[in-house]
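Left out: one protein chain. Kept in place: all the others.
So that you can tell them apart, the chains are marked A and B in the order they are listed, and the count of residues begins at 1 in each.
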Amino acid sequence: MSAPLLDVRDLVVTFPTRRSEVTVVDRLSFSLESGEIAGIVGESGAGKSTAVLAMLGLVRHGGRIAGGEVLFDGRDLLSLPREELRHVRGSQIAMITQNPRQSLHPMLKIGRQISTAYRSHNQATRPEGMRKAVSMLEMVGINDAERRVTAFPHELSGGMAQRTLIAMALSSGPRLLVADEPTSGLDVTIQAQVLDEMWDTVQETGSAVLIVTQDLGIIANYCDRVLVVEKGRNIEDAPTRKFFRAPEQDYSRRILSLQRQEKLPEPEESHGSEQPLISVQGLGKEYILEGGEVLTAVSGADFEIYRGRTLGVVGESGSGKTTVGMTLLRLTEPTTGGVLVDAEPIGEIPLSAFRNYRSRLQVVFQDPFDALNPRWSVHRLLREPLDLHTKLTAADKRERIGEIMDMIGLPRTLGAVTTRQLSAGQQQRVSIGRALITDPDFVVLDEPTSALPPAARAEIITLLAELQRKLGIAYLYISHDLTTVEYLCHDVAVMYLSQIVEHGTRSQVFEDPQHPYSRALLASHLFQDPDQRRIDREIRETLTGEIPSPVDLPTGCYLASRCPEAVPECRERPQTLETLPDGRKIRCWRITEGDLVW
Amino acid sequence: MTARQEHPAAAQRNILLWVGLAIVATSLLLAVFGEVLSPYSPVMPTGNISTPPSAQHWFGTDATGLDIFSRVISAPRTDVTIALAAAGLSLVAGSLIGLVAGFYRGSLSELIMRVSDVIQSFPVFILAMILVALSGRSTFNLVLALAFLYTPIFIRLTRAEVLSQRSRTYVQSARAIGASELRISFRHVLPNSLAPALIQASVVIGWGILLTAGLSFIGAGVRPPTPEWGLMISKGANSIILGEWWPSVFPGLAISLTVFGFAAVGNALERAYR
Partner (left out) sequence: MVAFLQLLGITVAVFFLIRVLPADPVARLVGFNASDEVYNQAEASLGLNQPLMKQFGLYFGFFPSEQTGLLQGDLGRSWVTNENVLDEIIRFFPVTLELITISFIVATLLALPLGMFSAIRPNGLVDRGVFVYGLMAGAQPEFWWGLLFIYVFFVVLGWAPAPLGQLGPLTEAPETVTGFLTIDSLIAGNWEVFVEALTHLWLPVMTLVLILSGPIIKMIRQNMLRVLESDFILYANSAGLPARTIAAYTFRAAFAPALTLVGILYGFMLGGAVLVEKVFSLGGLGQYSVRSILQFDYPAIQGVVLVITAFSLLIYLALDVFHAWMDPRIRT
């Protein structure tokens, strides 16, 4: 067997701290064959990014490579002379990073940056470099590349910037592409576009790829092999299918726990005569921007939530799903429409009196560290709702706090610590405890897992499901992560650009989506299942182009500019949410009038 | 694992912190006990005129026969007290105004920031001269003038922090559990927004000492014969050309060290906070 393309042996990287040194990458070893696509997964802070940088002989300012070898094509990069190593970077091994916009020089045009990178490794004149820049931008699917080369980085969207980086990285035809969380800031439909472009391009150039990610969906869909890194060490190295079927390490089993569980049973359909707990009618929210423009965040939202059930709201960033949640809680006031709780219109209660009402309607936010006062102990954080809403004695409060801590799976001994000393998962448990301590009927879960590392993500979802079963709370679960939605929700509403476009039961939406946007969203979502890889599909359904601005919304269907099924009439005709015979609601005239059948 | 060897830069910073703390503590002690400890009266001539440092007069005497050592250690009662009072006043006023300006945005907050901008954009020393000279050269007026000049610093620092804290989710979270706006601003936002102002306070005390001395040096500060470092330097300036260095060098050294001490403590606090 021939020597591997890349062979990393006992790599060690350290960073100085105030007092001593901390070892971030600790004797990491692995190898990569030519043309292979491998993924590295692990918690944030596990040293993944530092490790891949070190493979290029680089460390962030301050750190140092303390040991090991990086054999590339049999040569140890770490002992190469500086100038030779520089040439390997960019021409043999290229990189794309997780903050594409910050990775481009803010004051230089992107064409010039690509050209400079190309000309650093190839004999070329300035005009040749510029022509190369244009052709590379075209290759990664940027329309209008001739004009785009004169753009500054701050004028690009995240997806555009990442494509620019890919164009720059591949311009010298490297044999290895290192992608460090390449799509972590992008929306799912854009993520799918970017990853597809990358995948197609490396298929053409034959480069090997090393993807660093926390998203198991990316691993399942694009990688041949998985490396699991924990605390700077490589703890598991397995082919993707084997990894998902039979993970060896305890940590791997933890991050895969959701996949390995049964889905929640679908509740019986008839909530017939039962009164809905929450009823939302014609809810709309507009913001007036500086300059008088109107930004529509939510328009015409209607839905109901029943006791003990979960409604999932899915959609990309800017679709208005968080605003829906915040308006339900009156954390922002709606522009039109209103919310009934147990048939009582809460919008009519004066805001000062509504404060007392808040014990019934609670919320868990996305980033637990940000959502908890950093100076307060866990005990004090959990006591605040009791201080505000109950007249319990101090002893009773302590008792109640103890109960809640047991319920959320937090050792009572942690009552005295501040949140800084807790892990992200534990912090989110405190947030959940704070929401549940006043026995609410309804909780808005606003992306409660997206700031968490993979293992904590699975644990929090399991906990939420268990609490619902025990306490009969209703949830509004807002998320862009369809994997968790599928596990937790009974009903699902899909939002696009301020509107609900499809609303039905979980199985209706997940197994047989009708609206073109729902179909594209589901097709773009990278499910954590290596047997249904996106890249193996004959037609990879996706949307083209970028999401229009919510400031200047079209008169007709909002999706018309990106929809593969759009006909001229779609652009003029305003769309309404209509009920289909199977009970679900759709905002697409072609579907509801039977003009389009899948 | 790696050896727990302290980095030389960290060691240096630690030394600086301790030196700073020692200086600050000394200056505070002298502000209280300086006059009691001084061997001679700081305002009564000793009869020995312009004598160089000796066993009898450690730092020598000045042109009117005052003992310089006694005056140098008595001066913190004026310099440090004025600076402390001014920094304290402006810290309290500035952080409260900053909280209001940051938490409740509106035309009032806009006006507050404009006024602070105007005050801050003008050279401190000249404004201080105008304020003190025209309102009368008393300790009280000095404190007020300095406090007025330094308040915008704290307004700005606190407001910036309040603005960033206000957009954090824990504020929304407190609102969501039913806390009132008053409770949110004072219980949640203010305690989380004070750190930058508190850190700056140490540095501002140093500036206050410097400004008090500078104003007195130029004849716009406290009146002679109060023992005060700036006044002493001013008095000694006339004789330095004659080669008599001691009347101005010792008080200057005292200012230099004290200000450095407060700056070092402020810097250490800042590093610890970040």
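By definition in this document, contacts are C-beta pairs under 8 Å (C-beta built on N, C-alpha and C of every residue); 3 or more make two chains touch, one makes a residue touch a chain.
In this text, all values refer to a predicted model and were calculated from it rather than measured experimentally.
Engineer: Would you indicate which residue among A:Met107, A:Ala343, A:Ala395 or A:Val597 is in contact with the undisplayed chain?
Structural biologist: Touching the chain that is not displayed is residue A:Met107.
Engineer: Tell me which residue among B:Ala86, B:Val203, B:Val222 or B:Leu269 touches the hidden chain in the full complex.
Structural biologist: The one listed residue touching the chain not shown is B:Val203.
Engineer: Looking at B:Gly47, B:Gly106 or B:Gly243, which makes contact with the chain not pictured?
Structural biologist: Spelled out, the listed residue whose C-beta touches the missing chain is B:Gly243.
Engineer: Name every residue on chain A in touch with the hidden partner chain.
Structural biologist: 16, 53, 56, 58, 60-62, 86-91, 94-95, 97, 99, 102-108, 116-117, 120-121, 152, 154-155, 165, 168-169
Engineer: Counting contacts across the full complex, list the positions on chain B that touch the omitted chain.
Structural biologist: Residues of chain B in contact with the hidden chain: 7-9, 12, 16, 114, 117-118, 121-126, 129-131, 133-136, 203, 206-207, 210, 213-214, 217-220, 230, 233, 236-237, 240-241, 243, 245, 248-249, 251-252, 255-256, 259-260, 263-264, 267.
The rule we apply is simple: only the chains that are shown with their structure count from here on.
Engineer: Between chain A and chain B, what distance separates the C-alpha centroids? Give it in angstrom.
Structural biologist: 49
Engineer: Which residues of chain A touch chain B once you look at their complex with the stated criterion?
Structural biologist: The contact residues of chain A facing chain B are 14, 16, 18-23, 329, 331, 352, 355-359, 362-363, 365-367, 370-375, 384-385, 388-389, 431, 434, 438.
Engineer: Report the residues of chain B in contact with chain A in the complex, numbered from low to high.
Structural biologist: 1-7, 10, 168-170, 172-180, 188, 191-192
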